[in-house]
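Every protein chain of the complex appears in place save one, which is left out.
On to subunit A.
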Amino acid sequence: MDTRAPKPPRVGLFVTCLVDLFRPTVGFASVKLLEEAGCEVDVPMAQTCCGQPAYNSGDRADTIAIAKNTIEAFEEYDYVVAPSGSCAGMLKKHYPGLFAGEGMWEARAKALAEKTYELVSFLVDVMGVSAVKAAHDGTVTYHDSCSGLRELGIAEQPRRLLASVSGLKLVEMHDADVCCGFGGTFCVKYPDISNKIVEEKTANIAASGADTLLAGDLGCLMNMAGKLQRQGSAVKVRHVAEVLAGMDDGPAIGRGKD
């Protein structure tokens, strides 16, 4: 009989381009949460972006090239985890379709899709985490980002883990599950419409009375943070992983050292 402890799962962290460039704290928070959950975490250097900007602009050739790069970079891991519902959704729900009918590549894309998860749902659903060792003094509200919610069914998991953060009070805003108006390139292609949508969102955030806004996707967070700050709001904006990992002592998104 084999009495050795089972080998910890090897997780390849898909950092996502926005976290890599704008909010490394989220990446380190993800590593911490995954390691605490018993995973061995690696970050393959060959990753760039999941390809959504090209994919959603109708540029299939570039999307496929980028997807192949991602597939190769993550082939060796047991799991691929991303601190983003929309990037995880891209790998999980959209990559296989890019290679439909293409034999080997389709099989490789499907294999990647099967082992890919968004961070918080991975912690709860796969690693069985039900509580975190973190503290946060204050009232937070949680925005459900669209892809995470509707492609991957993420809603209850982040709320469950947030409930275990000591000192944290979660209040629900009205229409938490309605789009924030980011939509990737949408927000720069149709800035006025995007603005109208994010204004609705920030009004709901303000009405919730929370002092901090959390979500699981950096694109949405940057959009909402940018709008809140333009409106002069004092609400702080963070990725949910920062709070869950207890790494929320640095400046919030779009807040410098002042």
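Throughout what follows, a residue touches a chain if its C-beta (ideal position, glycine included) is under 8 Å from a C-beta of that chain, and two chains touch if they have at least 3 such contacts; residues count from 1.
Going forward, contacts and distances are computed from a predicted model.
Undergrad: Consult the UniProt record of the chain that does not appear here and report its protein name from "LutB/LldF family L-lactate oxidation iron-sulfur protein", "ABC transporter permease", "DNA mismatch repair protein MutL" or "Nitrate reductase gamma subunit".
TA: Per the UniProt record, the undisplayed chain of the complex is "LutB/LldF family L-lactate oxidation iron-sulfur protein".
Undergrad: Quick one: which of A:Ser84, A:Thr116 or A:Ser194 touches the chain that's been left out?
TA: A:Ser194
Undergrad: For the chain that's not shown, point to the residue among A:Pro8, A:Pro53 or A:Gly246 touching it.
TA: Only one of A:Pro8, A:Pro53 or A:Gly246 touches the chain omitted from view, namely A:Pro53.
Undergrad: I need the residue numbers on subunit A that touch the omitted chain, in ascending order.
TA: Residues 15, 17, 19-25, 27-28, 43, 45-49, 51, 53-60, 62, 65-66, 69, 73, 146-147, 150-151, 178-179, 181-198, 200, 222-223, 225-227, 229-230, 250-251, 253-258 of subunit A touch the chain absent from view.
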